[in-house]
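With one protein chain held back, the other chains of the complex are shown just where they sit.
What follows is subunit A.
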């Protein structure tokens, strides 16, 4: 690779967030983001989300360049999210990335979204070789690095933990602004009573759909009979879901002999989850690393950072290979930048 600093533009838009970030050799120069917020009781649909992204991605790009004080000629590579995620929003952002790369005559780089989260977490926290808990609206995985792959030790066998929380928020008509998970977290702080919910850890894997069905079924009855409050339900759901996640993370750490845990993904900015993970790590004599909402929640800089690592080890994506894919597992990526 050519000597001198490498500047990478990262474009992200795999779910309801669209972001553009510029990273130069481990330094985040800019990282603006916009979120599509559907009305209470509704989720974000691919078509609507793609329309939202189309409407603001170019303004975001300009903002990112301006904030970084960069001219397009100073960008060395255009990275974008190849997958996994929702098809329509992914294509929208990929189309812009391809056009930019061709206009500026720069290499293009398709990045795995999950790898983006991991690399951003490592960059911001300085964790060397952590066991990663990746928790978001679309993904729930426990990951450890070995032999040039991020290996998935455990994962959800149905819906993601964030999806479970989002859909529970819809049942109670909790606002999606700024995000359903954030509002559940605030309500949970006022919960007083632990409602018993199914606890579904299956070996190294977890299942959330049964818990969601259960709570969907009992919520309105329990609330009507004043057996519990909405706050109690938020509290109980969080405690149950997070206990399951902590259990499988701890098992993965024990298996790998890991002394570091890193939480990434949108749910990773939940302070209660971080607190529970922190207790587990303290008991094991391990260290917990987490980031705040700027870098936990989907953003452009994380794609730029993973792209930077890939680019400096010689990876590029040819235009004809730059198709997006809704399914793209973390362990499909060859990690060329780590020993």
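The criterion applied here is as follows: contacts are C-beta pairs under 8 Å (C-beta built on N, C-alpha and C of every residue); 3 or more make two chains touch, one makes a residue touch a chain; residues count from 1.
As a convention for this text, contacts and distances are computed from a predicted model.
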Chain not displayed: protein name in its UniProt record ("Ribosomal protein", "L antigen family member 3", "ER membrane protein complex subunit 2" or "GATOR2 complex protein WDR24"): "L antigen family member 3"
Residue among A:27, A:62, A:193 or A:336 touching the omitted chain: A:62
Identified contact with the non-displayed chain, of A:37, A:70, A:91 or A:316: A:91
Touch list for subunit A against the chain that is not drawn: 50-51, 54, 57-58, 61-62, 72-73, 87-88, 91-92, 94-96, 98-100, 102-105, 319-324
